[in-house]
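For reference, the structure I am asking about is given below.
All protein chains but one are shown at their positions in the complex.
This part shows chain A:
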Amino acid sequence: MEHIRTPKVEQVKLLDRFSNKSVIGTLHLTATHLIFVESNSTSAQEIWILHHHIASVEKLSLTTSGCPLLIQCRNFRLVHFVIPRERDCHDIYSSLLRLLRPVSYDELYAFSYNPKQNDQQREEGWQLIDLAAEFERMGVPCDQWQLTDVNREYKVCETYPRDLYVPITASKPIIVGSSKFRSKGRFPVLTYFYQEKKAAVCRCSQPLSGFSARCLEDEHMLQAISKSNHNSRYIYVMDTRPKLNALANRAAGKGYENEDNYSNIRFQFVGIENIHVMRGSLQKLLEVVGTRSLSMTDYLVGLENSGWLRHIKAIMDAAIFLAKAVTVEGASVLVHCSDGWDRTAQVCALGSLLMDPYYRTIKGFMVLIEKDWISFGHKFADRCDQLDPDPKEVSPIFTQFLECVWQLTEQFPQAFEFSEWFLIQIHEHVHSCQFGNFLGNSQRQREVLQLKERTYSLWAHLLSEKQNYLNPVYSPSFAESHPVLEPSTQACHFKFWRNMYHQYDRSMHPRQSILKQVLTFKESNRELEGTVQALKTKLQKFGVSTSPLKPQTPPRDRSLPLRPQSLILGAPLLSRKEVQQEEDEEVFGEEAREDAPASTDGERTVEGSSATENGYGELTGSFGSKNEPAVVTLEFGVARMTC
């Protein structure tokens, strides 16, 4: 709190990013949030921004109406305040600068966040995901694969988890030898086992081969992986980097496997660019889509020039290659990049998702993230800029993975148990530092931080509101008929993910949502079914048979189930109680509007769709003074963090 000099500023103007609209309100600064409350009593929208979400704060040059403050968030929200007095602006600015640069882990929100659960509930939350059980589900350990305790003390590789699965024939000396020949000691280990063909997906980092170095243990290690699979004589080694990058690494004593030294490997470059290219690409993308009155031509050209979708497709292509090699050829695959924690995580996780329907369920997807991202040491702290910022380490690697999954949900609407809101919510919390799961760079570091004792698990939180993230058209029978997804790689199937990158730009979104409507229907179906069951039991208690009666009265009119309001339609449903509240407010808002004199202009539009926001052109000037209708909104995600 000592960093906050001005906790409250009145008469702050919030400018809309894509139109000339603005609203006046009060800005509050708390230890964890920046809060903007609109003064207009009928609509009174609130914006809650978690400090951890803020990527940058910029003070622009003074204007006649005040001092502009531009805040960019990691969840792609961009807010533009104008603060009347320069001094207030400066206070807020410097407080924020300090607040959004935590110097130690203890300052992160996760360590102060308390959802009013007791220790037991918290522990249960952390026990939800059990990776040993997950490997068991895959059929490991088995006659060819075993658990090794070589990394129990993090002595062989400190960025790997304690429990690792290796071929039975790989002895300790081989493992240790191999790890010395691999960058950061990340030797080949099992990450997914395709039981049907006994084919394994393994991951590691690049070999320290330089121009000619060899390592017999490493060669043995690959041999052992190959031998464990009787279905195929060879294994694939996928280097997910572009060939040029791999070549350049040789000069630094690293590099890639020489096919002459390893028996029966098929070596393959995939060509996914490195973290720096990805960071630049996202930056370009955001610049383009953040442009005001963007023309269709500039949009498409900008989308192309950013290269973003090209990168997404490269990751997808690699995952498809992996899935095909395993499921069709029955060959084992070893995947690596440079350090084996970025591109390797993307490709292994996405490939497993294509091969195994379990990972397409809500619980399974959590397991997948826990396994391939968290436990194998994707550097969340560095990539997501949690602490001690090094701009060169930040990169949207995990975001890309989520986007790839989204692209798949678009191609296969029935294959996933979750909807895109699940992905977006995960993205939200990867950056929020509200839960312990994504803090730090490796399992070891997480243990040192005692996260399981001091913070809460995101997975328990997400599961508790599971119904919000369900995909209403999910069909488990689709999974049976399509155990392996074969997505089209035609370029036209790769689309811009508007709900992710414009999540907070209200004017961008459809005003009505099929997803939400169908979810509501489905939920009410379930409830009615429950009621029917309850009534049946009641009847049975009275000893009445439940044979259908002859129709006697005409069917009654029933109003539609309540539809919750939110910023983006299709965003998760709120809990029943909240909905009721929202709905009441909404009705109140309606009435207020109807009764209001002509000042609100009697203009009524569907779900807040309006002309001024859409900017059809020349006429907007003449309407500038007219008020927009009140719309009750609830900021998705952020608002809930206060509980």
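Note that a residue touches a chain if its C-beta (ideal position, glycine included) is under 8 Å from a C-beta of that chain, and two chains touch if they have at least 3 such contacts; residues count from 1.
Rule of thumb we're sticking to: contacts and distances are computed from a predicted model.
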If you had to name the missing chain as UniProt does, which of "Beta-fructofuranosidase", "Myotubularin-related protein 9-like", "Nuclear pore complex protein Nup85" or "Nucleolar GTP-binding protein 1" would it be? "Myotubularin-related protein 9-like"
Which listed residue, A:Arg137, A:Arg250, A:Lys284 or A:Arg310, touches the chain dropped from view? A:Arg310
Among A:Arg250, A:Lys466 or A:Lys495, single out the residue that touches the unshown chain. A:Lys495
List the chain A residues touching the unshown chain? 18, 289, 294-301, 303-304, 307, 309-310, 312-313, 411-414, 472-473, 475, 478, 488-496, 498, 502, 507-514, 517-518, 521-522, 524-525, 528-529, 531-532, 535-536, 538-539, 542, 544, 546, 548-549, 551-553, 555-561, 601, 603-606, 609-611, 613-619, 622-623, 626
